[in-house]
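A single protein chain has been omitted; all remaining protein chains appear in their positions.
To keep things simple, chains are lettered A and B as they appear, and every chain counts its residues starting from 1.
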Amino acid sequence: MGTIVLKDVQKSFGDVTIIPNANLAIENGEFVVFVGPSGCGKSTLLRLIAGLEDVTSGKIIIDGSNAAQLPPAKRGLSMVFQSYALYPHMSVRNNIAFGLKMAGMPKAEIDAKVAKAAQILNLSDYLDRKPRQLSGGQRQRVAIGRAIVRQPKAFLFDEPLSNLDAALRVQMRIEIMQLHQSLGATMIYVTHDQVEAMTMADRIVVLNKGNIEQVGSPLELYNKPVTLFVAGFIGSPKMNFISGEVAANHKVHTIGVRPEHITLSGTSGEWEGTIALAEHLGADTFLHVDTARCGRLTVRAAGEYGQGPGDKIWLTPERGRVHRFDDKGKTIPNAA
Amino acid sequence: MARAQSVRRRTVTTILAWLIGFLIFFPILWTIITSFKTELEAFSTPPKFLFFEWTTENYAIVQERSNYLRFVSNSLILSIGSTIVALLFAIPAAWAMAFAPTKRTKDLLMWMLSTKMMPPVGALIPVYLIFRDMGLLDSRGGLIAVLFLLNLPIVVWMLYTYFKEIPGEILEAARMDGASLWNELVYVLAPMAVPGIASTLLLNIILAWNEAFWTLNLTTSAAAPLTAFIASYSSPEGLFWAKLSAASTMAIAPILVLGWFAQKQLVRGLTFGAVK
Partner (left out) sequence: MATQQTRVLGRLAVAPSVIVLFLWMIVPLALTIWFSLLRYNLLDPGNESFVGFFNYEYFLTDPAFFAAIGNSLKLVFAVLVISIGGGTLLALLLDQAIVGRNIVRLMVIAPFFIMPTVSALVWKNMLMHPVSGLFAWLMKSIGLEPIDWFAQYPLTAVVIMVAWQWLPFATLILLTAIQSLDEEQKEAAEMDGTPPLSYFFYIVLPHLARPITVVILIETIFLLNVFAEIYVTGSGGPAGNLPYLVYFQGLLNFDVGGASAGGIVAVVLANIVAIFLIRMIGRNLEG
């Protein structure tokens, strides 16, 4: 099937430890997203699962058996690379067929599988073209086709949409999610874009400097982040963090409240401030407000907002939506 | 400069460039022209540039009299032979350095290049004596070995730079697709490396063909390539300029053609990457 368990996985390059100790259990059929800032180790973790890097210690258990010593070919996984990594000298057909050819499958069977994969991905017309004759989106599909056709236990995606323009990215995101629905296979997806993570994942794994800070469903992470880092990483625009006097009033080191959980008023409220900048997106307006007690806060106003730079405004955080953090960045659970 | 420049400036620079180019090229042109003269004409003063009796007799004479074919075949055997041996050694080495680098790889590469900088005179006497004692003097095998060693650093270096340009992810994709190391090399790396290997081959053949230190000192007749053959014209008997021109033209023609295609490779290979 497609269960993957990481047990005490450690990865070091010489003296530098990228991943100190990773433990994770991925269910069959799940869409799991590894997310985090650049250099957090998410790609390294993926490559360890793929077998492109050796673990320094620990176990990678695929469907019950430890695959840590197996080469990539024997792990039954497929990978879609950030740069697509298509074979430039082979046609689309041969690109997709390559893995099957390596497995020694008879030609007739290969042709059938390639045709089917091409059909699913709308590539049937392009089978005889070379990669350089394809657009970015088409190349991406060929990379996915190459991964599908081997019917792997799990799919690994390494930031596959980073090289596409914004509009194409949205479209391909939906296509990948539909693919997951129709195939039902386990998928591990690496991205630095938290929007991709939130929209696509069954569960998200947030990584920071090689450590798994939290694993949970998107809404879990949104509503109940266990660390300041996760709270700040998930959700766009970023959560507002306030320390100092205001935090002391709440008896903690730092408090956090999301831009969409602050109410605005032109007349009264908890914090007084002046609008510094306004970003009008049509469906929302994001106001950057300089307050005396809390520094600069970002606030969301639904729809269009009449006030602009220089205007006075009063902000009040919604009750129950204020997160509290200790001085080590850990969340202090709210009293019930 | 993408935009149009003034017509006057273009005319001036064009004329100047053509003039200088022509002057630089002139000795070669003169040689080719002289090869079509009779010996008398070749020596005549004032020298004739275009209006003389064109003849191809010199080409015929050179080929018949001096067993020219043997020298050509020696040049071919030495250049191609040493290049092939070099590739056999260099391809695995460059592969390892590009795709399985270690902390030492950079130092290793530098050291290899440094061996090319050793003056041949520092090795002349021992190599000569060793060759003499082993019966390798004037032998094609011996020369192939020397030329191979001489150019191996450059071949490794060039292949290394070409291999580095192949995205590592494509090889990883092959590994994920279940390719063994052998399959990875044969089905994916080799086809992508062919242009790079061809370029390296080209440059190395040129360098070996023109090599004029070891070929002069270690050969006399049996293994002598064109460099030595031309050198033998330095102690002439009688009138020989037209024949020298014919022999020279034949000796340099193939390399001039190859050299035209090898310009980029020349920059890459002989500046050791210090100029992009």
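By our rule, contacts are C-beta pairs under 8 Å (C-beta built on N, C-alpha and C of every residue); 3 or more make two chains touch, one makes a residue touch a chain.
Nothing here was measured: the structure is a model prediction, and the numbers come from that model.
Asks: Can you say which of B:V127, B:A179 or B:A223 touches the chain missing from this structure?
Replies: Residue touching the chain left out of view: B:V127.
Asks: Which listed residue, B:A60, B:M134, B:A222 or B:V267, touches the chain dropped from view?
Replies: Reading the full complex, the residue touching the unseen chain is B:V267.
Asks: Which residue among B:G81, B:P153, B:G178 or B:G196 touches the omitted chain?
Replies: Residue touching the chain left out of view: B:P153.
Asks: Tell me, which residues in subunit B touch the chain that this view leaves out?
Replies: Looking at subunit B, the ones touching the missing chain are residues 1-2, 5, 9-10, 13-14, 16-18, 20-22, 24-25, 27-28, 30-31, 34, 42-47, 89-90, 92-93, 95-97, 99-102, 106, 108-110, 112-115, 117-130, 149, 152-153, 156, 168, 172, 181, 206, 209-210, 212-213, 216-217, 226-228, 230-231, 233-234, 241, 244-245, 248, 251-252, 255-256, 258-260, 263, 266-267, 270-276.
Criterion: only the chains that are shown with their structure count from here on.
Asks: Report the inter-chain centroid distance for subunit A and subunit B in whole angstrom, where each centroid is the mean of the CA atoms.
Replies: Chain centroid spacing, subunit A to subunit B, equals 54 Å.
Asks: Which subunit B residues qualify as touching subunit A in the complex?
Replies: 167, 169-170, 172-180, 183, 187-188, 191-192
Asks: Which residues, counting only subunit A, touch subunit B once they are in their complex?
Replies: Residue positions touching the partner: 50-52, 71-73, 77-79, 81-83, 85-89, 98-99, 102-103, 146, 150.
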